[in-house]
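Take a look at this one; I'll ask things after.
All protein chains of the complex are present and in place, except for one that has been dropped.
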Amino acid sequence: MSHPNQSQVLLVDCADRPGLVHGITGVLLRAGANIISNHEFVDVEQDHFYMRTAFEGAGDEAAIREGVQASLPAGATVILRRGSPQRLVVLASREHHCLADLLVRHAYAELGAEIVAIVSNHAHLTPLAAKFGIPFHCVPSEGLTQAAHEAAVARVLAPLHPDYLVLAKYMRLLSPDFVASWPRRIVNIHHSFLPAFAGARPYKQAFDRGVKVIGATAHFVTEQIDDGPIIVQQVIPVDHSHTAHDLAQAGRDVERVVLARALKLVLENRVFISGNRTIIFD
Amino acid sequence: MSHPNQSQVLLVDCADRPGLVHGITGVLLRAGANIISNHEFVDVEQDHFYMRTAFEGAGDEAAIREGVQASLPAGATVILRRGSPQRLVVLASREHHCLADLLVRHAYAELGAEIVAIVSNHAHLTPLAAKFGIPFHCVPSEGLTQAAHEAAVARVLAPLHPDYLVLAKYMRLLSPDFVASWPRRIVNIHHSFLPAFAGARPYKQAFDRGVKVIGATAHFVTEQIDDGPIIVQQVIPVDHSHTAHDLAQAGRDVERVVLARALKLVLENRVFISGNRTIIFD
Amino acid sequence: MSHPNQSQVLLVDCADRPGLVHGITGVLLRAGANIISNHEFVDVEQDHFYMRTAFEGAGDEAAIREGVQASLPAGATVILRRGSPQRLVVLASREHHCLADLLVRHAYAELGAEIVAIVSNHAHLTPLAAKFGIPFHCVPSEGLTQAAHEAAVARVLAPLHPDYLVLAKYMRLLSPDFVASWPRRIVNIHHSFLPAFAGARPYKQAFDRGVKVIGATAHFVTEQIDDGPIIVQQVIPVDHSHTAHDLAQAGRDVERVVLARALKLVLENRVFISGNRTIIFD
Partner (left out) sequence: MSHPNQSQVLLVDCADRPGLVHGITGVLLRAGANIISNHEFVDVEQDHFYMRTAFEGAGDEAAIREGVQASLPAGATVILRRGSPQRLVVLASREHHCLADLLVRHAYAELGAEIVAIVSNHAHLTPLAAKFGIPFHCVPSEGLTQAAHEAAVARVLAPLHPDYLVLAKYMRLLSPDFVASWPRRIVNIHHSFLPAFAGARPYKQAFDRGVKVIGATAHFVTEQIDDGPIIVQQVIPVDHSHTAHDLAQAGRDVERVVLARALKLVLENRVFISGNRTIIFD
């Protein structure tokens, strides 16, 4: 759970071997750190170790980073993060519900991040952005190739220096090149419980299949559409009386909650990625 | 589920006896009504019959109302409603999340009702109301008796002619007199799965009790605090790592969804009240 | 919900037109039937009407059936069922949990049906069947073609006259011919939230995909594997710490509950099939 006053988070992943926890906690102890929470996980199949430690009060960041690195096997990843708010750019199209949800959370400082801008291929959500005083960049795609449109989007993004892009019902496919330039830094909300109904019009697909639950999936975007590491999934029950339109409407509440939950986990540095899977310490 | 284009809804409740459905549908058939959906329920313990029929195309409303009434036992309640939007006044205090959720749905015409004003005992939410252009009436309670404060609120409400009052985290107790002047027309969101943790500070109570689920309850307000007919309840899992503060934060997403769901049911005329219970046709 | 003492259930489906409910309830009224519950649904896209009526006290079954049929458009389906228990044969392989669950419910008369026999391609579950005194037919498949094995199974089934076959983790694919000989009368439990992870080893697939929920689906079996009309679906949350083996273990509780729930709905005559979808009146 959230510890809003946490000052630093140490993230370690490396090949597993005996003594890792002992070694890492030793470095922190000698640095005067007061550990607030500790989570470890060993992926036995991959023989890989993951650890997240939140702590306060330690002095020399570089010394901690070096000390921890020295205590670990070669090839270990060591990340040390201060709780400073991260910068988000939200990409949306015409649907308002996920964007509005993020804007409300942002307006009341519940997001733990700064929404520095909204980018959309439509002008439709301009008034919503204006209500909350967030810069809105309309980058229309009509008449452009995908490459040209993405280049235009990239030109908008570059000066904004976002830590993460959030696809809040952004209805454009992203090219592998675009995705590759934001590795592990694009979070998408897909309106089905993946891998069911990947691709277009999942609620129509769900209606046609006659499912009794619908859901939403927040995931990192990788080159493979709808196939990136899953962060959060949730479902709700439905029945025969739901038309495809009803399903879409009912699904909105799940979509916004799932996206917000996933962002919270990502922004609190609780999510490791291992291949196509996530390891989440919450 | 919603049928947004439904033109009229007929609501009947009366003592049960054979032939009720046949009689009511006969009146509608002769009036040229095209029935879209029909729900009936017989409360066997109370020997009482409930029916909701949505239909289109019928001509003479008065004739339908009289014909249906004539087909029923004495003392039957017959209500016929056009789908015209109903008028809501939202009462709130300092917490923004339920109010913001309703305002977003309202702004995008998803609420099926008109929010004509917001009334609050604090000025805190003024900027939120302003973003969405909804009149905000601050009626402070400091230095006033409950009776004097409620009289001031009532003076604000009177010219607004609301169909329903929505308590969106309104943190003032309402007197029996106030409640009696809005019978079955006040909907409240309580931040626990009632009857657990009725009264004040439910998340603190939940933390102290060490529960593994928390939830929210939307209900009609009756003279008995936290004891009115329940419309919607939902829970989410929690664990030992949640502080009382974490529980409150996690609970907000449930609260807003539960309140919105309950309002939708009420505004679509899907909720009957029977004593302290609701009968809901969705 | 269940009304265990219901005496008769009338099931109607036909092309929609005005006056259907009025006409059907008129026949029942004149026959002296006391209606206990009524459910209707109009599939607007298909312009098709579905109705389920439970009633008591009516005298002449043939007259009701004929009267109802005469009140309906040509091609209407009219089914009238007494609440006599239906006959089930359960097919299983090696996993015990769904079968054991059904046997316990059966032993305590909670199933609303008679389990007349168990058929398995393995001897493994013989002791379980014996505990509950249910005849167990082992029909090994080794060395047989699918056709030969299914013929052997069919020979066991024929004298048992089952109303439904229940596949309680029966791990053999059924041929289109076999399925065609039990139309709408085979209920299967699939251990994933279909259409995700159709086919073999769904828990392994779920692990590899890194999903955050797993689930189970009870459905009617059609010629298309894992593609028949869905009756009940349910999911549970999982996380990175679950191995594929853990997922399978955790999934068992969902599987048995989902199968039992689906059977209850089917046996109480609450399920209509419309193409690849179900309409369920519960």
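We call the chains A, B and C, going by the order they appear; numbering starts again at 1 in every chain.
One rule holds in what follows: a residue touches a chain if its C-beta (ideal position, glycine included) is under 8 Å from a C-beta of that chain, and two chains touch if they have at least 3 such contacts.
From a predicted model like this one, the values you see are computed outputs, not experimental measurements.
The missing chain, though absent from the display, is touched by one residue of B:T53, B:Q233 or B:N269; that residue is B:Q233.
Considering the full assembly, B:R209 is the residue among B:R82, B:H161 or B:R209 that touches the omitted chain. Touching residues on chain C toward the chain that is not drawn are 1-2, 96-97, 100-101, 104, 107-108, 110, 128, 131-132, 241-243, 246, 249-250, 253, 257, 260-261. Contact residues of chain A toward the unshown chain are 18-19, 21-22, 25-26, 28-29, 33-42, 237. Although one chain is not displayed, chain B still touches it through residues 41, 43-45, 193-197, 208-213, 215, 229-235, 239-241, 243, 274, 276-280.
The rule is short, and it goes like this: only the chains that are shown with their structure count from here on.
Averaged C-alpha coordinates give centres for chain A and chain B that are 35 Å from one another. Averaged Cα coordinates give chain A a centre that lies 40 Å from the centre of chain C. In chain C, 41 are the positions where the chain touches two or more neighbouring chains simultaneously.
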